[in-house]
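Apart from one protein chain that is not included, each protein chain of the complex appears where it belongs.
So, chain A:
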Amino acid sequence: MSDITWGLWELLLKGVWITVQLTVYSAALAAVVAFGIGLARTHPRWIVRFLSGAYFEVFRGTSALILMFWMFFVLPMGFGWQLAPMWAAVLTLGLTYGAYGSEVVRGAIAAVPAGQREAGIALSFSPAQQLRKVVLPQAWPGMVPPFNNLLIELLKGTALVSILGVGDIAFGASLVRNATAQSAPVYTIILVMYFVLAFALTRGMRAVERHAKAGVGQAPAKRSRLRSATGPAVTGTAARAEGEAR
């Protein structure tokens, strides 16, 4: 490890920064795609469901690596302009992981009890209001853990971009390996780096999950529920008086 000079460390740390940027941009695009396609897949019109379903199947079923090559090498032939490698990568990862994410969104929306929608109808909310005020806020806590998985998959997936010469962690590692002619130290180091980044993401997403659960009344403290379940039996107007007293 002593063979790795400060200059080489700098290369790796710059790589970390590029990996973080790639993750953030791709995740932002993936989130937009996931909600857009996920909601479209629950749309009442069949044509909207069909098109969004087709998107999902195509992007789930193609290799991200090949898609990235396609974006970078084939797209320019058709359109006459070349994406910067970084953006070809962001586009590929965003569209691919967005497709996976759409399944999470669709599933979480389907898991909201039908009674909630019926209550929304009974109160004459418009479909958009039902979605915004009732369905999405309740579906959201269920989306966070699978989104965390996808986010970590995405982080690790960013390593693909080193093939296009984008200077991420994996690219930095290959340079350091060439410079030092040793594989073990540098690959061990970047293994740890990816783990640390993934761990940081998980901690962040746990906080998001706690916040999301608190937003539907599933905060850690469940005392009052226990108390009412085991409290003395109350009947008649006494129940209402008891309601007042608490």
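Please note the rule applied: a residue touches a chain if its C-beta (ideal position, glycine included) is under 8 Å from a C-beta of that chain, and two chains touch if they have at least 3 such contacts; residues count from 1.
Assume contacts and distances are computed from a predicted model.
Novice: Of the candidate names "Heme exporter protein C", "Fumarate reductase iron-sulfur subunit", "NAD(P)/FAD-dependent oxidoreductase" or "L-cystine ABC transporter ATP-binding protein YecC", which one corresponds to the UniProt protein name of the undepicted chain?
Specialist: For the chain not displayed, UniProt's protein name is "L-cystine ABC transporter ATP-binding protein YecC".
Novice: Out of A:F35, A:W70 or A:F125, which touches the unshown chain?
Specialist: Looking across A:F35, A:W70 or A:F125, the contact with the absent chain belongs to A:F125.
Novice: Of A:S26, A:T92 or A:Q138, which sits in contact with the chain we cannot see?
Specialist: Selected residue, touching the omitted chain: A:Q138.
Novice: Quickly run down the residues of chain A that touch the omitted chain.
Specialist: Residues 113, 115-116, 118-119, 121-127, 129, 133-134, 137-138, 215-219, 224-225, 228-229, 233-241, 243-246 of chain A touch the chain that is not shown.
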